[in-house]
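Note that this complex is displayed minus one protein chain, with the remaining chains in position.
As written, the chain order gives the labels A and B, with residue 1 at the start of each chain.
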Amino acid sequence: MTAHRLLALADGPLAGAAFGNIIVACLLALAVATFWYCRKNEIWWQALVEVFSRRRFSVLVLSLYVALALADSVSWVGGGGGEADGVLSHEARSLVDRFFSGSTEKSYSSPLAAAEFYDKTPLVRSRGHLLGTNILGQDVLYMTVKGARVALLIGGLTSLIAIPLALFFGMVAGYFGGRVDDLVFFVMSTLASMPSILLLIALIMVLGQSTVSVCVALGVTSWVSFCRLARGETMKIRELDYVVAARALGVSHAAILWRHVLPNLLHLVVISFVLLFSSLVLAEATLSWLGIGVSGSWGQMIAQAKDELSRDPIVWWNVAAAGVAVFVLLLAVNRIGDALRDVLDPRTLGEGR
Amino acid sequence: MLAYIVRRTFYALLVVLGVLFFLFVLFFAVTSPDDIARRAIGDKALPQVIQQWKHVHGYDRPLWPGPGHATDNLFVEHFERMLTFDLGRSDADNVPIARRIREGAGPSLLLTVPMFVFGLALSILVSLFVALFRETYIDRAGVLISVLLMSIPMLLYIIFGQFLLSKVLRWFPLSGFDPEPAVVARFLALPVVIAVLSSLGSSVRFYRTLFVEEIYKDYVRTARAKGAGEFRILQGHVLRNALIPIMTDVVMTIPFLFTGSLLLEAAFGIPGLGSLVVDAINANDFSTLRAMVFLGSLLFIVGQVLTDVSYTIVDPRIRLK
Partner (left out) sequence: MSALLEVEGLTTTFPAGSERVPVLRDVSFQVRAGRCLALVGESGSGKSMTALSILRLVPRPGRVEAGSVRLDGRELTRLSVPDMRRVRGREVAMIFQEPMTSLNPVVSVGRQVVEAIELHEKVSQPAARERTLGLFRRVGIPDPEARFHSFPHQLSGGLKQRVMIAMALSVRPRVLLADEPTTALDVTVQAQILELLRELQAESGAAILLITHDFGVVNQLADDIAVMYAGRIVETGQRADVLRGALHPYTQGLLRALPGRAQSGERLLEIPGRMPSPKDVPAGCPFAPRCPEATPACTAWAPRFTEIGERRVACLLREDRGELG
């Protein structure tokens, strides 16, 4: 059993319905925990409020995307649709699927058109497709909305796994130094020496193109930069007077890491998470262009533009929808990231004002 | 300082070995030669056919060193060959990979060198301009535009660039490549423009931050107290200090001038090293992919060593310990 097949097998259940529901539940729990932590910590709460008030629009946009992604992750079997839609009775469908059921045509149609684009046969849902349909007749708005889940999965989930791992190794390497540090640093250097796009391609060729393997590949190529950051900061924190004092008093390593080192790294974690999200979504778009991306992503929709824009007359709505979706998400995330970076400046977080 | 360079180079060599090991594990253990064969000839192929394919492509030896075949195995061979730059032949069409690389390097450079030079010059000029007007609406607009430019994936730049400037306005040809000196610029103009534009956002953001940080430092205040004007301060003081991190950032990217840009070359039909990789992906050509990753890594490592060394030379604080 090679990794390739293993991961492809895993993709079935893992990217499917049950997994989606579990993930949603976990994310909600995580959100509640974060909220509670911020409530307790005055400085973080103030920072959050500050960012929210500065970037109200971006936060709103991001919340919309998150809501759509969540809607597409919660799925169950049964109810609605049926044979007419080509849906099998045991297939789990999400909220988004159900909302858009019964909207498949035969092929291209332009936004709000009454007939097909090229041969003029009347549409099943005349004037019902806000953004038109793609080559398979799928409603473009539907595909765009579904893409939100893929984007957040790629960006968010991968970061959620990569960053804590990088944080752990970085802290351990920076704090303990010596052999441990040598080893971690060597592994980091080796991975970092391989140009990430090439490494990404190599990993995907080897691991296969399932959603899970793409996420794993993205994770492997992106944990190094944060690990380096965490390691550097930990080395600085280790030399601070109060940490040295704590050691002298006999406080255990674990306690120091948890109580002194970790809180001082949290602002970096938040900022890196946001930045990583952006770059992962962009990376996936590149992979789709090269033909090895995740299916159903906006990148894939954009990649189809290669053909669509050279048709006559041109089919523009597919790439426009996906392009705008990606652009708006990245813009919102980048704006929030900028604001976070300004607000979470260690000078304001460290000793209060 | 010589001792530092020696140590740094030695560590770089260690990393090269690490990379080779990783590549071996990835390309031979995580996916076995059998898999590679099956992907090339088909899943349902008979064992004899697979064995035959493996023999032709040199994969029919034991994987790891073991009793009786301490050196006659893929592991040792992999290291030996890569380190002597014996890159082998393509899994897809058996053409020597080294030859392909030689042919592809030229077009890649023709694309990346102008991209690099224009990109750098433009980024620095724009960042200086924006930094000069810090805290005013020019600065805010500049930052906003940079963030906007950064949020557009390269893909969209390519698509819209090709669509707008090539199809609609007909200023440039859509794609293609002709190495004739007289016409080569026409084919490279659009990809270079797109490349510069897409990286402008993040560069300006980064450089601007560097410049503004320097401007707020104490020694700039001293220079003002001496009676220096804004222009002199920017050119004589801020630039000199900010150029150190900028330059090290830039030296880092020089090796990549060779590997070219995958997306751009694929989209514009430029037969460089990037296209070589894309073709390898489409053809499931693992040996070419292996060679390209190794080459890329080597260049990257060389770039890192150069960067570290140049940092010690350029910054007097480090040069004169």
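The working rule: a contact is a pair of C-beta atoms (placed from the backbone, for glycine too) under 8 Å apart; a residue touches a chain by one contact, two chains touch by 3 or more.
Predicted model only: the values in this text are computed from it and were never measured.
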| item | value |
| --- | --- |
| Touch partners, limited to displayed chains, of the chain removed from view | B |
| Omitted-chain contact residue, chosen from B:Asn94, B:Thr222 or B:Asn282 | B:Thr222 |
| Missing-chain contacts mapped onto chain B | 135, 216-219, 221-229, 232, 236-237, 240-241, 244, 315-317, 320 |
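Operating definition for what follows: only the chains that are shown with their structure count from here on.
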| item | value |
| --- | --- |
| Chain B - residues contacting chain A, complex | 11, 14-16, 18-19, 22-23, 26-27, 30-32, 35, 147-148, 150-156, 159, 162-163, 167, 256, 259, 262-263, 266-267, 277-278, 281-282, 284, 286, 289-290, 292-293, 296-297, 300-301, 304 |
| Chain A residues within the chain B interface of the complex | 2-4, 186-187, 189-191, 193-195, 197-199, 201-203, 205-207, 278, 281-282, 285-286, 288-292, 299, 302-303, 305-306, 309-310, 319, 323, 326-327, 330-331, 334-335, 338 |
